[in-house]
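Left out: one protein chain. Kept in place: all the others.
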Amino acid sequence: MSRLSNTTVLLGKELRTEFRSRELLTTSAVFILVVLIMFSFAINPTAEESRAFGPGLLWLAILFAASLMLQPCFLREQTNDTLSSLRLAVSDPFAIFLAKLIANTCFLLLTELLMLPLFAVFYNIPVLPQFPLLLLILFLGSLGVSTAGTALSAISAQARMRELLLPLLLLPILTPILVVSAIVTVKLLDRDPVVEWKGIGFLAVFDVVFLTALWLFGEYLLEE
Amino acid sequence: MPPTALRFDQIDKRYGGLYALRKVSLEITAGECVALAGRNGSGKTTLLRIASRLVRPSAGTLWFPDAAAPSAVRPGYVAHSTMVYDELTAEENLVLFARLQNVDQPTARAEALLHELSLFDRRHSLVRTFSRGMRQRIAIARALLHRPSILLLDEPATGLDPFGFAWLSRTVCELSASGCTIVMSLHGESEISALATRAVRLDAGKIVADTKSGESLHSILTFGGD
Partner (left out) sequence: MSKRILLGTVAVLLVIASAYANFYIAPLERTMGALQKIFYFHAASAWAGMDAFFVCFICNLLYVWKRKPSYDWVAVSAAEVGLAFTTVVLITGPIWAKPAWGIYWTWDARLTSTFVLWLLYVSYLLLRSLIEEPDRRALLSSIFGIFAYLDVPLVYGSIRWWRTQHPQPVIMGGPGSGLEPTMAKVFFFSVLAMHVLMIFLIRERYLLEQTSSEVELLQREAEAT
């Protein structure tokens, strides 16, 4: 159970660091807001169009925000080589990844919840009636984004042009999340809501596949 | 004959075909205080990082007495970087690493070390606000949290002012006296190198001199310059 306690301790560190500075949360929230507004300037949708396109645009904004928010994930550990001290201290390197991906999922989810009221207002889509299921979809989608994103952040931190590289690695990999989350959200928030359980299940499968892949290969990403 | 603390057996380390270490064999007995000398790029840092288990050798083995449970042996390691978080306080940093390593009573241990290192009054300050000397002290504190029997120091005196240097010298002396095995890479001779019971010189990834073979501490530490 050492890995579990390591994960908890590291998660505490990640959360404490972020809530002290709130850099990631504020920049991601503002970014999503700006993107949502820009979209409506560019597209100028009718009410029906808003309902049809809004959720897709929200997910697109979430993905872009995530690829920015995930940049510092492993870069921060390079400043004072704290990645080495973590590697020396923990019994299982997967604990490092687990803590970071849980933290990233929390940050992403928090940002999305902050943006949800604004999204509802700008796109005229009531979100409260279906809130529990919407939360589930946001959670599963964000978990997938964070899992893949944390892994790829560890990779891009070791390459040049990392700010440009991470989105280029991450966005194609996250295509399934974008496709499914968008459609499931559209159907959920429709005038006659439909719950697409197959889609929700698919998101869960994505999460499991990438969590497993990260568990199997994560330690190699931290090797020197 | 004191027991072996650690042993390098024919260690090779290649980075993309280039050799950082070549067939390095070195046996260090418990309680020794070994000074590693050599020019920049001679392989000292690589050797220390392999000993700390951060880096896997390309060939050869690293041997510890508890070979059955290799993960149980955790040398303390102090590198060029502080390896602590600037955005956390001194106490938060030490408690974090103590908890991760399952040290008993992590907070008490952290506070004890902070006292020893004269950092107790600054324990609630962010490490970002620390001077170079203070950072070095917290870096060493982090390495000592789990009371390691082996301590690896990579050029620990770099950037220290005379006060910090004197403190480091005292600390190495005390640790060595208490039986800790110390391997430290150094440049030239100093009060710290005088504490060494043995010196080894590396050049281009190979061991070229060892006090065990009869050469003097002085010649190993000064030959070749930097």
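Note that the chains take the letters A and B in the order they are written out, and that residue 1 is the start of every chain.
To be clear about the criterion, a residue touches a chain if its C-beta (ideal position, glycine included) is under 8 Å from a C-beta of that chain, and two chains touch if they have at least 3 such contacts.
Small disclaimer: the values here were computed from a predicted structure and weren't measured.
Asks: Quick check: which displayed chains does the absent chain contact?
Replies: So, spelled out: the chain left out of view touches A, B.
Asks: Which is it among A:F39, A:W59, A:Y123 or A:F206 that touches the chain not included here?
Replies: Residue touching the absent chain, from the options given: A:F206.
Asks: Counting contacts across the full complex, list the positions on subunit A that touch the omitted chain.
Replies: Residues of subunit A in touch with the missing chain: 148, 151-152, 155-156, 158-161, 165, 168-169, 172-173, 175-176, 179-180, 183, 198-199, 202, 205-206, 209-210, 213, 217, 220-221, 223.
Asks: Over the whole complex, note the residues of subunit B touching the chain we left out.
Replies: For subunit B, the residues touching the absent chain are 14-18.
Throughout what follows, only the chains that are shown with their structure count from here on.
Asks: If you average the Cα atoms of subunit A and of subunit B to get two centres, how far apart are those centres in Å?
Replies: So the centroids are 39 Å from each other.
Asks: Can you list the residues on subunit B that touch subunit A in the complex?
Replies: Going through subunit B, the ones touching subunit A are 49, 52-56, 71, 74, 77, 79-88, 92, 96-97, 99-102, 142.
Asks: List the residues on subunit A that touch subunit B in their complex, please.
Replies: Residue list for subunit A touching subunit B: 2, 5-6, 9-10, 13, 16-17, 20-21, 79-82, 84-91, 223-224.
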